[in-house]
Structures are given as C-alpha cells and as structure tokens.
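Taken from a larger complex, these chains appear in their original positions, while the remainder are omitted.
Per-chain numbering from 1; labels A and B assigned in written order.
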C-alpha cells in the first residue's frame, strides 16, 4: 500500500493539523483497532475515551486536543476520513472489469453497452438492456426486458424480474430480489385467488439495496425507489410503494403496500409501516417503530403504535414509573378511606 | 394489447353499468395512476377522493355514483378488477414454456414430467421428481429426492433441500429456501451440539411463498404448509411448524419451532410467535404482534405481549393517556393532603 505524509492528508481534506505534521501514514482503521502508522477518526462522542488511548498515529476529529497524537481538525471527521480511506482502498469496481465470461448466457436480443462485465453463470433474458460499464458478478439472473443503466454494480445471486427498470450507478447487493410478485389475493368464497401482478419496479439513479432485500413489483403501474435512496439488508418493500429521494431505510424495515415516503425520510431498523399511508419529507421513524397512520413532514415518531417522538419518550418514561403509580394510588385509596372514616366518626360524634 | 367495450367487461364480471356503456377500454391501472382509455377500481375507502379526479375512463366500484366516469357496479370490486386484469395480462407461465435448457444439470435418476421447463444453470439432484407442466426458472437448486407436483412455478435462486415435498400449483418466489436445517442445539457442558434435522418440509397444493422466505425442515417428521397457504417475503418458519389451510402470513413474520396454526389464520407483517403454541382457526394477529401463548379460534390479538385486540386497543389508548393520569393522581394527592390538613385543623379547632 501507498503511504502519505500527514500534511498531504490534511491538505486533501482541508483540515488543520494540531501537533506533529511530519509523520507518515500507511493505512486507515477504526479508533479501537488502529495500529501504529495508521490514521483513525473520532465522529461519535461515545468513543471520546479512546482518543487518549488509541494506538493510531493520528486522528481526524473536530477538536483541538485531548489526544497525545496529532489531530487533523475538520468540521466533519467522517467525511474527511472517507476521503482519506479512498486513498488506501483498492478500487474494486476497476479490479473487476473482466469482460463477459464465456459461461454467461446472454439472449441474442439483449443489448449490452460498452465495457460491461458479466460474470460466470449469469443469465440475461430477451430484450434486456445493460448500460455501459455496468458490472454483473457471477450467478445473477436478469429476466426478460429488464433495463439497467450505466455504471451499476450487481452482486452474486441477485434476481431482477421481467420488465423492471434500474437507473445509473445503482448497487444491488447479493441475494437482492427486484420485481417479485406483490402479495395480493382476492377472497373468492373460502379461497384466496391470486391477483396478477402486472406492474414493475422502477429504481432510479444512485440507489443502493442491501443483501437479501426484496422489492415487490406493482399490481399495476410501478413500485418506485427514487434517486439516491439507500436500503439496508433484509428490507421488505411491498407492491406499489414509493420511496422518495435520498431516503434511508435501515435493516429489516418493512413497508406495506401502496405506502408513500417523501424525500429524505429515515426509517430505523425493524420499523414497520402499514399500507396506504403517507410519510412526509424528512420524517423519521425510530427503531422497531410500528407506524399505523400517516406521518407529517419533518416529524419523528417512535414506539408502538408510533407516536410523535417526544410524546412517545414521555409515555415510555411514565410506563417505567407504573409500579410507583400503582403504589401511590393504593396509598391514596387508604388515605381517602381513612378520611371517609374520619368524616363518619365526626358525624357520629355530632350525633352523640 | 387488446381492447374491449365496457359492456363486454361488465358482462364478464356480472356488473351493472352506471353511465356511458359505449366506451372502449385498452388497459388497467390503479386509481391514481390510470390514464385515459384505462379502467380502474375502488375497493379501499381511503381512495374515495380519487373517484372524482381519476383520469381512468371507467371505474369498477360497489356504488352507483360519485364519479364523472362510468362505473361498473359490483359487490366485490377487487375480484371483478382481477378478472378484467387477467384479460390484459400476458400469461407469463405460457410464455416461459421453453423446455429444458441445455445447461440444466439433471441427474439421470430424476423423473421429469411432460412439458416441464427447466432454465439455464439449474441443478436437479438424484431421484428428484418434477410433475407435468412445472416451470423452473434459471439458477434453481433442487436437491436429491425432492418431489415437486404439477403446474408449479419456481423462480430463480430457489433452494429446495433434499427429500422435501411440494404439491401442485405451488409458486416459490426468488431466493426462497425450503428445507434448511431447523435451529436446534443441545447443551453439552459449555458447547451447543447440533441436533441433526432429519425431517422434511411438506408443502401442499396451491401454496405461494414470497421472495427470500425460509422454511426449515423438521427435526424429525415434517414442517407442514397446508393447502392454499400464502406466505409473503422474508418470512421465517421454524422446524416442525404446521400452518393450516388458507392461512395468510404477511411479510417478515416469524414462527418459532413446533407452533401450529389452524385454518384461515392471518398473521400481519412482522408478527412473531413463540414456539410450542396453538393458533386457532380464523385467528388473526396484528402487525408486529408478539404472541407469547396460544390464541383461541376466531380471536384477533395484537400488541406486545399480544392480547385480545379490543382489550389491546383499549390498553394502548389508556397508555396514551398516561401523562393525564399521572397529573390527575398528583392533583388528587394534593387534594387529599389538603383534606387531611383540614381534618386536623377541624379536630384542633374542636380542642379549642
């Protein structure tokens, strides 16, 4: 691997060096795991205590001191670390430009752009289109009439079902399923009759979808994942859902049919949303939140059923105090009883 | 695509036309997305407001009016729409009858029925049996001694482990795993020793299983998914579970070992069931419900821990009123204190 002077790194990230500017950095690592010769970063205050003890030779942070090691001071340490990290990481997309493997089965009607890589034992269906420089790793199934844009990266064991559309610079991690049938049945007496799912999935530019996530095709029309959306592993997106630009969906989130998310929505891990609701721009749902109705823009909700986060926190804090409340009410009852007796005694006293 | 007179469609679904019966329909779509020339439907009252504004040329609904467009009036709009939709959808199972791909590896001892399709790079193990007209898409792994019935449809990247049995007209979506080992260990001092999972999975007729769902094989005997069950994406079914006829399991549901579901049970999204319990016929579990004990037939439960739904709703409503309750009790305490003082004052007054 290459190595760099700390000064070069500071210049790269537009940061100020506090301490010895003459040292040499040969790698990157987390603050706990870093060894001598590596640079690390501090972005989460939970890790403040490691600042004094890290074995790293330098730290990217948003402060002037607190470390025996030189600091590169920047306002956004994570973003700066990201830039430094890219110096040391092998560019794996370049590394994988290997052309089309002899065993890849590509329908003669498929249109394959320039510099596309397709791995061993892939299947590309009829009339499918792959844009320039897109990389497909081994064992991927691209069904008929799928359209994939440029510079995409598709990991092993991905399935993209017929007619689905994928933009540019989209990353699909291993095991992702795009365009599986929506879950729709109509009761016909006792039986559940399958409703044909004849819509598609449309994924816009710069989307990333995590391992083993599933995005169902629409009943009619399209399930839409808009530009810049990031979806973590094992997420479920039902038919006819729309996810707005730049939204972030953490692992194991589930969104039911026809629900629509605005821009820049954040759903934390394992959150679940019922169908046919609207989540406004910039809304947030806490981890495991169970969202049963629409959420206005710029609102954070949490808990089950999900409520405005401040209220939810208050309620959960009060729940923790229920043992006290029950005791208090029990005591109050006795005191009231005592008072009632007293009143009686008083009145009987008067009778005397 | 074909086009139909509205009258033809009304006859097909046994509905009554309110308005112009002479128009021509060329496609189907959702009420919000439909364009001129298409027919849509209204089944969910949340969408009532779209009835007045839809661009569709006709609407299937259960009412007489409320729309400037002609209505086909039926009692079950979704079911009627389903019938109409099937006129316009390409029959994909027909389209895919392509025979057995040259690269499919099929053990010589496997028995393959008439008109079976097997896609590229599939593997079919020893003594496996596939019934007539079953379609297997590319990159599927069917292990030794698996039995699959007639008219099944198996999507890419499905794994069916050894000896598992699958009925007729079963649909397995991409990434489904049938027959993975049950999760069973016995403590041997500090260590967890694996319990061999020598049972199977038996899937009956007309079952559909969603993308990336996992159905574990039994420790001994069989994990059983009965006739007509519909399972959504990313569902987990543990070893020795039995799911009764026509039950519906929404996405990301998890069922622990040896739990048994009756007929026509509905589990909403992300619901979780502990092991070794019984869920009665027609029971329902709400989204994210955490079921810790058996549920009687014809009962709806929800919440964590799951309780009878009416009670659960009442309790969650009361939880929302906890801030008020704490305030009330605080005030009551003061009033009682005041009364106690008063009593004291009174008695001291008497002493005067």
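In the analysis below, contacts are C-beta pairs under 8 Å (C-beta built on N, C-alpha and C of every residue); 3 or more make two chains touch, one makes a residue touch a chain.
Values in this document were obtained by computation on a predicted structure and should not be read as measured data.
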| item | value |
| --- | --- |
| Where 2 copies are displayed, count of copies in the complete assembly | 3 |
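To be clear about the criterion, only the chains that are shown with their structure count from here on.
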| item | value |
| --- | --- |
| Rounded Å distance between chain A and chain B, as computed from the means of their C-alpha atoms | 24 |
| Chain B partner contacts - residues on chain A that touch it in the complex | 105, 121, 123, 139, 141, 143, 157, 159, 161-162, 175, 177, 180-181, 183, 185-188, 190-196, 198, 212, 214, 216, 218-221, 234, 236, 238, 240, 252, 254, 256, 270, 272, 274, 276, 288, 290, 292, 304-305, 307, 311, 314-315, 318-319, 321, 325, 328-329, 332, 335-336, 339, 342, 346 |
| Complex interface listing, chain B residues touching chain A | 28-30, 33, 44, 46-47, 76, 78-79, 82, 85-86, 88-90, 92, 103, 119-121, 137-139, 155-157, 171, 173-175, 208, 210-212, 228, 230, 232-234, 246, 248, 250-252, 264, 269-270, 287-288, 303-304, 316, 319-320, 322-323, 325-326, 329, 332-333, 336, 339-340, 343, 346 |
